[in-house]
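With one protein chain held back, the other chains of the complex are shown just where they sit.
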Amino acid sequence: MTRVAVLGAGGYAGGEVLRLLLAHPAVEVAQATSEQHAGKRLDFPHPHLRGASTLRFAPHDALEPCDVLVSCMPSGELIRRWSQVSPLAARIIDLSADFRLGPVEHARWYPRAPRPAELPEFVYGLPEWAGARLRDARLVAVPGCMAHAALLGLLPLVRAGLVRPEMVVVDAKTGSSGGGATPDRSSHHPERASALRCYRPTGHRHTGEIEAATERFTGTRATVHFSATAVPSVRGILATVHAFAARPLEDANEPLRALASTYREHPFVNVLRANASASPFPEPGPLSGTNHCDLSVDVDAERGRIVVNAALDNLVKGAAGTAVHALNLMLGRPETEGLGFRGLHPL
Amino acid sequence: MTRVAVLGAGGYAGGEVLRLLLAHPAVEVAQATSEQHAGKRLDFPHPHLRGASTLRFAPHDALEPCDVLVSCMPSGELIRRWSQVSPLAARIIDLSADFRLGPVEHARWYPRAPRPAELPEFVYGLPEWAGARLRDARLVAVPGCMAHAALLGLLPLVRAGLVRPEMVVVDAKTGSSGGGATPDRSSHHPERASALRCYRPTGHRHTGEIEAATERFTGTRATVHFSATAVPSVRGILATVHAFAARPLEDANEPLRALASTYREHPFVNVLRANASASPFPEPGPLSGTNHCDLSVDVDAERGRIVVNAALDNLVKGAAGTAVHALNLMLGRPETEGLGFRGLHPL
Amino acid sequence: MTRVAVLGAGGYAGGEVLRLLLAHPAVEVAQATSEQHAGKRLDFPHPHLRGASTLRFAPHDALEPCDVLVSCMPSGELIRRWSQVSPLAARIIDLSADFRLGPVEHARWYPRAPRPAELPEFVYGLPEWAGARLRDARLVAVPGCMAHAALLGLLPLVRAGLVRPEMVVVDAKTGSSGGGATPDRSSHHPERASALRCYRPTGHRHTGEIEAATERFTGTRATVHFSATAVPSVRGILATVHAFAARPLEDANEPLRALASTYREHPFVNVLRANASASPFPEPGPLSGTNHCDLSVDVDAERGRIVVNAALDNLVKGAAGTAVHALNLMLGRPETEGLGFRGLHPL
Partner (left out) sequence: MTRVAVLGAGGYAGGEVLRLLLAHPAVEVAQATSEQHAGKRLDFPHPHLRGASTLRFAPHDALEPCDVLVSCMPSGELIRRWSQVSPLAARIIDLSADFRLGPVEHARWYPRAPRPAELPEFVYGLPEWAGARLRDARLVAVPGCMAHAALLGLLPLVRAGLVRPEMVVVDAKTGSSGGGATPDRSSHHPERASALRCYRPTGHRHTGEIEAATERFTGTRATVHFSATAVPSVRGILATVHAFAARPLEDANEPLRALASTYREHPFVNVLRANASASPFPEPGPLSGTNHCDLSVDVDAERGRIVVNAALDNLVKGAAGTAVHALNLMLGRPETEGLGFRGLHPL
């Protein structure tokens, strides 16, 4: 059994990491830390873990050596505690933004959490694209949830040269759980329950992440125009990628073929086809709790637009599930181990 | 492998039966029938079954012999097709109301779906109370979802003689999925999204079911005052049982002890205690998709009231999960087999 | 123009008081106070007041003399500031719990906010029942929102001697706005969005208020068994009153007649009749923003139960609207002045 410790496990992503790892056949959860809940049982903040473990939260400083560390601490914390934390485990998977970008890009998008130059680089853990690099990785940064959705839709089109890389609009819609477990005015239920607000029309940090990852995985630099809109749900992201044909398409199905061939061997990405379902649109609802991403693609031939929609659960495929997916790859385990849940409908 | 056929599998309960059985290690889903979706794949109406099976729906009349039949057809249908269906399987589990009541009570509460006197009786499949009868059963009726929640809370109090059986108020709150998959005005999203309506203040059929089951399991006839209220959610039931002390309590914890001792050995019923959780109230949300029921009990010593709250997922513990639970018991399998999912939070 | 000052106007009830008064033809809003928002415009916390006023919040201590004070400060605050505030206006309307109960009952239900014996008594401002006392009142306490709903349904039955006063169950369902504008964990959107939790099964303070008001208005002391359940909505209350026939009814419509005759002359209480509407159930949704309460009554003749459902908007009929209603009565204005909004559907 691989002994895994989870840092910052009192929040929502941490709760999902614990849910997945406690049921994982090859993993033992050795420790879970939370300053706020230290001394309390895991199910104190996480009702869905009732009966799943008798473990109690430890404070961060009580962290002991283990095989793999999964850090769910807020952005900036792992950087800050690096010298303390990094010697404790041979492998580290980080869910924050601390190591997703190269140092220069990081300093630009996260000016308040500078990353010392001597810190090592992490592998950007987009499993379907990082491939072999993940199997050999010692340090992995889990992508941001909205970047994750957008990239799964965008990358096949860029790689295939189908779309103009200098003009990509990503309009992402997100539930409230991505904002974390700490209450504030904007997450207060009477204010948030009917929210339909483009809370970050420009300047969202995932812009840089999508641009950098597109270059990393396709060799082509893209200019991404990103906006994020809060919608009245808790879990789930829908990223709508508006891209524009770089050349005449062979036929209207060429983008669909690009997506389908990209993900044919990948168990967690599904390309939806019209008429295969009573509701053939990617939607995060039925994906809640799963590590799956649903994609669709539509073409407006007359106006030269290619629209990809990508839906996923921000806390699973967009966070905890990808951490476990990366863990499986790093450990040489079956890719889908511990990630078999297929979702609920209706929900 | 036990070969199971699911009749009327195109609706919501059917979809959940399929989800559970397709992942059940001791079961093979032999057939699934649906008039509406005949010829379509299981995931056509059930997006969460994508990738889980390549089976297609058959029409009801194509049903072939199997080991166990699970019927999710609407109330009245299994009665109507009894002579056709019953020879096909040695064991039948029915999720409708057709066989929950004895013939006399059935005729009273379901006057439009009369049950011929020659039809056999079914075991009332409340697993925690039917016990050994379920292990030997050939025919099982799954309880109604709201009756199920109310009974789990009420029965321990009645059996212990703690409450006056002639005065029990059950105020049940329910999401929209209990109404099934067929659209109508009251389920139209603009009408239902903010609904908070006591749509059945009196005369709800689960009244008879709770009264009959209380007598069956405790020997005491109760008079149940039942009301059902629609709330703005999809899954889940909260049944609030207002009961009244039949005698002075030993102490304020006596009702809690009655509940806790009743369910100590039962893996799917949890009695919540104050302070054990950041949110120590039974709520259906984190139970979505699980076969668990959460209970709490509170006492107003001054006014002599004992309040039990019971939360469950109407489609799982209140329907499909109990069907699988009963199946496990009938087959001599481990009670929790195929029912290990612990839920999601937040949701 | 009557000059009205609103204390504690930064919260949700305060925002609704301002909305109603700013549009009231006989009122001028002279001041609005808020410690948190002092110096900001009214529409800073209240987006729906945009364009309605150029007033800015003052701190409490800047309060000046006016004709009528409406206090929306939290319970305990008006008591604490009584000697400062009370000389400033000849008439005071308080929306908190400070003056709803007599001193003895108040001390029992609000032990942490003791009320000095020398403070004057307020008229309990349930308009349909306080009648002439309100027209002559100088000091008015607006009822609690859940008590308000329950009382409108219960009082006619008790006064008519139809129900047993020693056994009344009130099961109230409420949205999140009743909890106020201050964020905490239980109101955090991811925790509250799917909440269906009986957060106060026993011991709710409105118990005492309903019992006291029943005695005050009918001369009969009732024993009220009250529970409050949070449902996934923002505005609105549905109070289900389960009462029990004290004697054989003349006929099944006797309770309906009792309600209908009580409220025949009262413009804000509507008794719904079956078949008069496509959805003949009291629901708070279409009452959002209005000062109306919808009632229905159902009878289970066999079991002797009479069920009244009462729906209202907790922030209007349950708070701000009743304050304005009382103001109209105190000023000798038309009862419905400034309260003409009839609601939206669908919502």
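So that you can tell them apart, the chains are marked A, B and C in the order they are listed, and the count of residues begins at 1 in each.
The rule is simple: a contact is a pair of C-beta atoms (placed from the backbone, for glycine too) under 8 Å apart; a residue touches a chain by one contact, two chains touch by 3 or more.
Being a predicted model, the structure only gives us computed values, none of them experimental.
Taking the complete complex into account, the chain left out of view touches A, B, C. Within the complete assembly, B:12 is the residue of B:12, B:226 or B:244 that touches the hidden chain. Residues of chain A in contact with the chain left out of this view: 167, 169, 171, 173, 175, 185-186, 190-191, 193-199, 201-203, 223, 225, 227, 229, 231-233, 236, 238, 240, 242, 244, 278-279, 281-285, 296, 298-300, 303, 305, 307, 309, 311, 346-347. Touching the omitted chain from chain B are residues 12, 175-177, 179, 181-185, 187-190, 192-194, 232-234. Chain C meets the missing chain through residues 12, 15-16, 19, 23, 41, 43-52, 177, 234-235, 270, 276-279, 283, 286, 288-289, 340-347.
The definition used in the following text is that only the chains that are shown with their structure count from here on.
Among all pairs of chains, B-C has the largest number of C-beta pairs in contact. With every chain reduced to the mean of its CA atoms, the largest distance from chain C is reached by A. In whole angstrom, the spacing between the mean C-alpha positions of chain A and chain C is 46.
With touch defined as above, residues shared between interfaces to two or more other chains in chain B number as follows: 278-279, 283, 346-347.
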